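Apart from one protein chain that is not included, each protein chain of the complex appears where it belongs.
For reference, chains read A and B in written order, and residue numbers begin at 1 within each chain.
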Amino acid sequence: METFLRAITDGVLEGGVYGLMAVGLTLIFGVLDLINIAQGIMVILGAYLSYLLWTHLHIDVFVGLLITIPAMFILGVVIQYLFIRPLRGRERTSMSLLACYAVAIIIEGILYQAFGSNYLSMNTYWTSPQATVKVFGYYLPYIYLLGFALAVVFVVAIYFMLYRTQFGRSVRATMQDHTAARLVGIDVNRVAALTFGIGVGVTAAGGMVFGELNAFNPNTGYDLISRLLAIVILGGMGSIGGALGAAVLVITLASLVDVYWNPEWSTVVFYGALVLVLVFRPQGLFGRKEARAQ
Amino acid sequence: MTALLRTERVSKAYGGVQALNDCSIEVERGSIAGLIGPNGSGKTTLFNMITGYGRVDSGDVYLNEAKITSLTPDKVFALGIGRTFQLTRVFSRLTVMENMIVAAHRKERAGQTGRFRSPFARAGGAATRQRAKELLEFTGIAKLAGDRAETLSYGQRKLLELAYVLIADPEIILLDEPAGGVNPTLIGTIAERIRELNRQGTTFLIVEHNMEFVMGLCDRVTVLDYGNAVVSGPPAMIRNDRRVLDAYLGTAEDDDDSSAA
Partner (left out) sequence: MRSLTLWRGAGLAVLLAVVALVPLAGNIVLTQVGVLVLMYVGAAVAWNIFSGFTGYISLGAAVFFGVGVYTVALITKHLNLVGGAVFALYPLGGLAAAAVAVPFGLIALRVRRHTFVVVTIAVFFIFQLMAYNFSWTGGASGLIPPYLNWDQATVYNPFYYTALLIAVASAVLAWAIWGSRFGLQLRAIRDDEDRARGLGVRTMRVKLTAFVISGFITGMLGGLYFYFQSDALPQYAFNPFFDLTIALMAFLGGFGTLAGPIFGALLLEPYLGWAQQQVTNTYAAQIVLGALFLIVIIFLPRGILPTAAEKLTAFRAIRQRRAAGRATGPPPGLPVGAAAAGSSPEPTTRSAS
């Protein structure tokens, strides 16, 4: 029973963090009609940045977020401006996606050059044995709870931004119709750049937590993006709530598979679930029924 | 005389908006029928329901008294209903001739059952190309046959749409704003073509805002307002009907939206 509870708790808490990263992905998709394949490696980049700040400057990883999040935000804006916005023509969406892929492998290459292929672990206070609390008869590291709390904070912030601010309104308008948004005076390009920045900025937070929870190297980006993509499709493209729900659901499921079966198979279970959902419900669990196969 | 095409109390809502509300119309075989109404009255939605681009919430559509409600667009097309779109839909990177060939695809296949067709056969048999050429000449764009559809002007695209809808020999053609955004000389040409085709037996149902066009061309005009068929009759009667003026001008407000004569 304990193992079961533990698996569930770990899964839900970790799922929250994945949810945050998936929300970033969904946001970018909603506004720019673009699947940011680079999201996975961005998370890893966030992890590396947090690692650097800790090992070289001894800045606590949570405090370090004050640096890494703005930095990643700016990176996102720059990438969108340099590599996505100039793309024109009919194949625009496909080309944007491939551009993201290209950016991803460039970043991966740079990380390899800078850090090599060794797995890194962040040896911070949060990964030490004292930083735990006893729950359900086992020791739950604080980082799980804090990471989840962080995720909640950010998702709430995003919702707040979307539904209570002027900017958020322009974002929602742009998500619905670019042309109409332009007609009412919204600078769609600016909204796109800023949204991309936000989508990438949240990966700094996700990356920090991910780095605390897992050993990583540049190659980990692939596994991450596959999970994120699976989550976003399962949840339904463009549905923020769906991304969250699917994240928690799927990560919990993977956690159970991890514990009761075999860690190596949890990712396959992921995809199996994805494929099954696509066969019976192509719009995902929570997605709207879009016009098929455009 | 039974109607060739009719809808019976069709309703359709999009989110909170009731686009069609118990809408019943009839189109008689061999006629040119008009469908008018202010913006938002549900004309294009009705077309979509008839041709299968969307499902009705309630009500039915009948072709020759056979129910065709909720059939997919390709089946509706196969039954003999052709349709054009408000914003022309042509295959932009294909040439004009290739557009015609794609549209004739179904007819070609139907005529060749039983015979083995190599998948690598040249697109469009001789008969199809001949017919395509005739239709392109009929609509006056034959000299553009080798040009990519994206290079055509808006008016030329409308003619192309008309041509390739025709190549399948439909019984009835639904035209969505054939005169919209087109220069006056061309409008005259289009009207002539429609009359010519009608003489040869094709039935038409035309949605239009251009009153002159509709009144001059159609045998019978139906007026939609708020998704409901308000009145239906010959042009002369429609022109003077109070309900039509109300639909376009509104009852109490000073609405300058009128495009009625």
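Here, contacts are C-beta pairs under 8 Å (C-beta built on N, C-alpha and C of every residue); 3 or more make two chains touch, one makes a residue touch a chain.
Because the structure is predicted, anything quoted here is derived from the model rather than measured.
> For a quick check of understanding: of B:L35, B:L63, B:I101 or B:I172, which residue touches the chain that isn't displayed?
Result: among the candidates, B:I101 touches the missing chain.
> Which of A:L53, A:A99 or A:I186 touches the chain that is not shown?
A:A99
> Can you tell me which of B:P73, B:G180 or B:G233 touches the chain that was removed from the display?
B:P73
> Who touches the missing chain here, B:G30, B:G140, B:G180 or B:G233?
Of all options in B:G30, B:G140, B:G180 or B:G233, contact with the hidden chain holds for B:G140.
> One chain is left out of this view; which of B:G59, B:G80, B:G155 or B:P235 touches it in the full complex?
B:G155
> Determine and list the chain B residues touching the chain excluded from the picture.
51-53, 72-74, 77-78, 83, 89-94, 98, 101-103, 105-106, 109, 117, 119-124, 137-141, 143, 153, 155-156, 159, 168, 183, 185-186, 188-189, 192-193, 196
> What chain A residues would touch the chain not displayed?
29, 33, 35, 37, 83, 86-89, 91, 93-95, 97-99, 101-106, 108-110, 112-113, 222-223, 225-226, 229-230, 232-233, 237, 264-265, 267-268, 271-272, 274-275, 278-279, 282, 290-294
We adopt the following convention: only the chains that are shown with their structure count from here on.
> Using mean CA coordinates as chain centres, what's the gap between chain A and chain B in Å?
47
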